[in-house]
Structure formats: structure tokens, C-alpha cells
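Structure provided below as C-alpha cells; questions to follow.
A selection of the complex's chains, in situ.
As written, the chains take the letters A, B and C, and residue 1 is the first residue of each chain.
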């Protein structure tokens, strides 16, 4: 089964990429854009077929590797 | 011969390129990304560096800068456009060159000398070049060339592959591929071969005290051909 | 929030310090004021434990334009040119978040250099990690290297040299020291001293966020189990913005409008504004509502303590604001007039039209506490007597292969290939040699730089260790043919409140100073990092010395690769056979006691200067200093780099071949010379009373010694080159 994860910077943590993208979008004429924050997305294909178990595993992966909890939060979709 | 080097915010090989072009006889102008028009020139260079910090995708944001439309028009009118490293990435992002440059296969930035083979000499960049194999320098994190199979077929059919990574004897294989690039591609042309994008930095190899001198071979040939 | 003693303690102040603040102010500070005191009186900003001893450092010399006390040191390299350089630690943040910690370390040191008007031309780094067996080491190393590269590569400044060490004492406390060299016109150096009344104070660069609030106090805190809670204070670096800031600042500096300029480093707006005012004996008034903020509702407390990166504070000439603003607009950076200089000698902060803090500048700077901490002297350990039979079963070849693949000796290419070391087109000696060398753009001059530490020696005997690091740095510079000019130092130590650690500090500083003075190799800048300790376990004393030397003509640069078959290799300096604290003793004999090798400053200076004389006469084909591992390791490296072999003389006078080949006696160099010059070289060496021995002759591709050693360079090379790569990839 497939599990999807989103990892985002904690609010308040500087997101240089997001800032540059927002400025570019504005420069391109997308004047409505107020803020852009960029994060990471992971698609994990696992052999575990029990959804609850799979998610528990993925939760551990996030904590141990996929997210850096110092500056990032994660969400399992 | 007149050349223009475009400076984007975050370009950092612009000075090196200026030094190299002047050394081999170009009259070079530095052009700011916010300018709208290019001065009259024979060659436009998009230099290496980290335009916009490589944010989003390398070259993507520079590909939207004000000057780019003039560069595209210049290329479409047959002018020589050369993109080195980040410049190559920008050229693929603007669509002047096919494909994309992905992150290096082993996920590390690589700074070292490599050998590349000149694959096509029927163009202004490599016509009559005195060496078939050049030792050049690479310094990049995203040099892993990729395109779809259909696209690759078109590129190959048109002889658009300009340079491939190789061993010092010219053989291409996995070991001579520093970044995982498709078919060892280190540089490609557009169909008309007036636009060239390449990962290696010839401008860092223009005298024997630097990493080597094959950059000189490249520039000497380039100015001769653009006359 | 009501300020009381507990709040002060939570801010890292002691009870006594809190009382002193109350006495000075004659009232209780409000929370913002308390935070400002805590930042300024912190070890990191106030140097309260180290100041007394740093005064002893040798800092004077004919080439010194600016010694310690500014953002960075400045030295004269002839003509109109000067080099600005400094090293700085970013240890604690790098342990918590290796990528961002290391990256912002590089960013910070580069700002220190371009603040003074210099364009950065080279970066270096000294990094120390725990045991290679420790579970965290690999990831920390990977993250730190990526961070250093990520920042330096993006800015486009070559990383030309560095040093990497592993030792279990860094298991819980890695060291990341970053060094930058910049080039400036002697007449256009900028300083941080404010001058003049009612001058506009300008904020430029990135916006202020809640990053790193309390970073400065973290830098001086001992790690404990609560480390997780301290995490959110790590800052994120934005090298792209720094590149813009660099270009914008250099552009503004071309106009005559800056009176003083200061980067916002540790303790951000607080320390930058206080320092500028304090040096200029002025007051400063800031309207914090005008500070560009990234987040809503930031309080004066947060604005003053934020350690958001890529920001600068500038005092401008009146009337120059508009022109300056145009430059920062062009580079798409924030620009705001946030205050003015005043005659009150106070720091006065306004927020939403209310005064929120008022502190005499003196209280924060000059009246900051200074401690004369207790310290313990170290005894010189007894020399070890090695019984003869322990050498019996040893083979030269296996010892050589084991040592050359030791983590602290093996090739560090996996690291420096990730650093762009050739950008700017002037790097003529890349990492992997004794020192990195970059040309002074557009001239025949070149600058050499290296960074060294030797915690093992410093731990065994701090005074000797301190001297040794300076000498090693001097030798590395000589080995590339440059004349050593000056040093910067990053003093990484444990908890200064412990007598042993404080003693290590005091004696290392004395050792550094003694050697610097004797060699006329003054200290022009530096940084102290205390409290490198986790759960009571401190690091070995680790002063990192960054050295800078000058080559008047870059074409005379030396390198260590053997050049020519049939030429002769000499060892300069005497080999006494000192094995204690050597890699050989520690890894082969498993003995880690004993004194470090002795330093003889007379020989050190004489040998080095004589090597330079020989270089000047063009007698030297290649050169390498003998450092950790001893002669055979140094020789092997020369062979590997030059892809040549060496036949060692069979009549070398040996007391014991192991102690001859692997001892780490100081003051030695290996030089390769042409056979035909042997006589002339010998004569010069004798004239200068330099001890030397003929070691052998360059051959094709083997390292040979009698019938005891016959090994192909290829085999040695594989061992040398594969260890780190294999370690990191597997």
C-alpha cells in the first residue's frame, strides 16, 4: 500500500525558497499571492498491508529520518 | 567579436567568464537580468552559479527574468547562446534546450576535473577544435541530464549531443559518468546548434596554474569560429 | 512578566550578575532589558572567562593593520592590498542541526569579513567529530559537509582547505570552525566604530524572524537531556540572500557614505548596536517598530534577540540614505532607517512610540563581568619506555598501511570534492595539499591558508600543544612556498568553571602566544568557544589555528607531489624518535600516555626560513612537512600525489626503524631536489646550521626500504583513498 506524507517547515522558520518563489510569482503578474511556503512530499510504497500498522511505521520513519523535527513538522495523509 | 554575459542574482561565475572571454579576444559586456534588451553582440553567455539560490529548481526562476525574452529572441534569430552549468540549467528551463538537469545520482555536489568527448564538430562551437577529448572542470549538484526516450531519439537523430563524459582515452562508460547523466551527456545543442548548454566550466581552465588548460582550447576555437 | 532572580537565571545569568545589574541600573530591569543584559554578558559576547588571558596573546607585528577587537583581523600583503580574515565556531548549532548549523557558521564568518569591505576570496573549515564508531558520527559529518558546501558553493567563494578529525571526546559535541579570507584595498577598510551625532542607523538585509532567539546563550550552555527543547533556536541560512547582501554592501562601500558597519551575528541587533555605540563612545536610539519583521506581532524582546541571518547594521552619513536605499532596492533587500546615534551614551529603544528600554552602553560593554577563574597547571607526563620486544612482531608494511588508512590521516577527498574549490578562477593549490593557495586576482601575488589543530597533543600537555599547533600551521604555509604572516585562532574548550578545563585554556593560550611571538606570526583575530561539554564529558582542548601566508610570485608555489624520477629527497630537521602521542603509538602500540613531542622554537624558525631560502633559489621540486604519522606517512603522501615511488637509503642511521619512520618529532620537512643541486643545497643547509638527512631517491612506482619494505604506490594509495569514501558510502 501507498502512504503519503507532507513535511513542512515549522511556522516561523525561514523559508528562503518560498520567499523567492513568492517574489517571482509576483514579478510574473500573479499579484494575489501573499505567501508561499515550500515543503516536501513523500510517496511511500510499503509491503505492509495493514493500514494502521503501515502508518505507525511511517510515523516512525518521519520521526527518525524524513522530517527534521528541529525545524519541520510532518503530516501523514 | 562582442559577447554579453548575463548576471542574475546569485550568478557567481560571471566574473570568471568575463576574464576568460576577454583573455581570448572577446569584447565583453556584463548585462543585468533586469535589463530588457541585449546590446548588439555575437555571443550571449549565461554563466554558472546559483541564480536565485537554485531555489525551486535550478534555473527555473532565472528563466522568468526580464532579459530572458531577448535571449530567446536572439537565439531564435541564430545568435550564439552558451550556457555553462547553471546557465545550462536555465536554458533547459526556458525551453531553448530539451530535457532537464536533475540532482546528481550520488546526491553530492561534485567539484573535480573530468574528461569530455566532443561529439559533433559541425557547429560553430567545436568546428576545427584541436582536441577531441577535453579535460574540463565540473562543479555542480544538479548535472544529471535527463529527457524522455522520444526526445532522446530526436536529439540523437539530429546529432544534438555536444559533449559526453568519458575516460581520458575517450571511452564512455559508467565509471566516467560523474553524475548519472543519460548517455553520459555533458552538453547538448538545440536543433540549429547555435545554442549550447554544458555542465563543465571551461572558464576555470584557462591557464596552467589553474585546474588545467583545455578551457583555453575551447575559447580559442570559439573566437576563431565566431569571426 | 515580572523580572526576578529566577527569570534572570533562566536567561543564563547568575544571581550575582543579576544583583550587579540591579545595582548598576539602580532599579530592576524590565524583561527586554534583562534579555539585553543576558545577551551581552553572556560568555559568547563578553568573553568574561577568557578576556584576562587573551590579553596575553601576541598580536603585534609589522604586517598587522588590525589585530583582535574588530570583526576580523587585517594584514598587509604589499602594494595596496590587505587580507581580512577570521575563524569562528558554530559548534553547538551544528550538533543540533548539522546542515543549518554548519551553513550559518559559514555565512556568519563571511559576513564578518565583508563587513570590513573585503570581498571573500577563500573559505576554510576545521571540523571535529566523535569516534567513527559512534552512531551519530556519519550523519553529523554528512550534514556538516553538505551545510558548509551548500552555503559556500552558493555564494561562490572557493573552499580551499581545511581539516577533519575524529576523536571520541567529540561524541556529544562536534566542532565546526569556519574561516574566511577576504581581499580589501588597504585604504578602504571599514570598521564598526560609530562616529558623529544624529547619524542615521540603517538596517539592511533579510527580515527579522523569531530565529535563534537565545542562540548566543545556547552557544555557551552545556548540553543536557533537555537539548530537544532547545532545538527551535536553530537558524536557517539563506546563502542566496547573503550573496545579494555581499554584492550590495560592496557596492555601497564604493561610495563615501558609510561611517561604520557591523554584521548582526550572535545576539543580533543587541550586540551589533551596542558594539557600534560602545566603540564610538556614543549612544544609540532605535525605533524597533521600524525593523523589518518577517512575522506578525514580534515584541521588542524578540526583535532585539533574534539571530536571523543575513542582516547588517550601518551608520550612514546624513543625507546619503536615498542613494544607499537605491542599491539595496536593486538587490531586492530590505532597507530601513531604524534609529540614530545620540550623545546620551545610552541604548534607548522605542516601540510603538513608547520607550521600552534604556541602558547606559557602558553597563553592557565595559562593565560586563570579567572573571579570573581558577585554573590548574598540567604536569608534563613521563616519557614512556617502550620495551624492545614490542617492536619485534611488527612489520613496516602493515604498520604503514594501517596508519595511512587511519581516519585522521586518510584522504579527505570525499569531503572537499563537495566543496567548490575552484570558483573565482584563482585557486592554484586545491585542498589535499599542505595549504590552499589562491592568487590575488589580477596580480602575481598569491595567498596561502591552512587550518590546524592537535587536540591529542594539547590534551597531553596544553602548553606544548598550544605551541605545536602554531608551528604546524607555520610549516604548512612554508611547505607551499609562502611566507607565514599571521594567524587567527578558534579556541574550543570545555567548561571554564572547571579548573582543569580552565587550565587547559590558559596554558594553550600561553603556548600559542609564545610560538606566535617567536615566529613573528601574530594573532590578529579569533574566537572562543567554551562549554563544549555534554553531560559532564568535555572535549579535548582544541585550539584551531588558521594561518595565512604570502607568495610574492605565485609561479614559485610549492606542492607536495613528487616531480621527477632520480631526484633526491631530504628530510630537514632532526628525527629523535619521539613516539609518545603519535598515531603509531596510539593505534599500533595501543599506548596513549606520555608527553607530546617537544617544540624547539629556534629550530622551527631556522628550519622553516631555510626551506624558504631554498625555495627562493628554486632548488625545491616538491615539499611537504612531516606531521602526524611521521616520515613514512609524509613520504607516502608525496608518492601518491606525484604517482612516483621512492627508494629509501639503506644506510639511514636508525636507532629503531619504527621510531625513525613513525615518530612525530617537530620542525621537519621533506624536500625533493635535483641530484645535480645536492651539493649547493647541502651547503646552504650547513651554512644555516640546519640538520638534514638524505632519505632516498625518487623511483617509478614503489616504496622500498632494504628488504623490509617493497610495496607498490598503488597499494598504499588505495588504502589512503578508500577509507573515508567507504565509510561514508556504506
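Convention: a residue touches a chain if its C-beta (ideal position, glycine included) is under 8 Å from a C-beta of that chain, and two chains touch if they have at least 3 such contacts.
Nothing here was measured: the structure is a model prediction, and the numbers come from that model.
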Whole-complex copy numbers (one chain of each kind is displayed here): A x2, B x1, C x1
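The rule we apply is simple: only the chains that are shown with their structure count from here on.
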Pair of chains joined by more contacts [C-beta pairs], A-B or B-C: B-C
Averaged-CA centre spacing for the pair chain B and chain A, given as whole angstrom: 33
Where chain A touches two or more other chains at once, by residue number: 16, 20
Junction residues of chain C, two or more chains touched: 238, 240-241, 332
Residues of chain A that touch chain B when the two form their complex: 16-17, 20-21, 24, 27-28, 38
Chain A contact footprint on chain C (complex, rising order): 96-97, 100, 206, 209-211, 231-232, 234-236, 238, 240-241, 294-295, 308-309, 332
Touch list for chain C against partner chain B, complex: 146, 149-150, 153-156, 238-241, 243-244, 331-332, 416-428, 430, 439, 554-555, 557
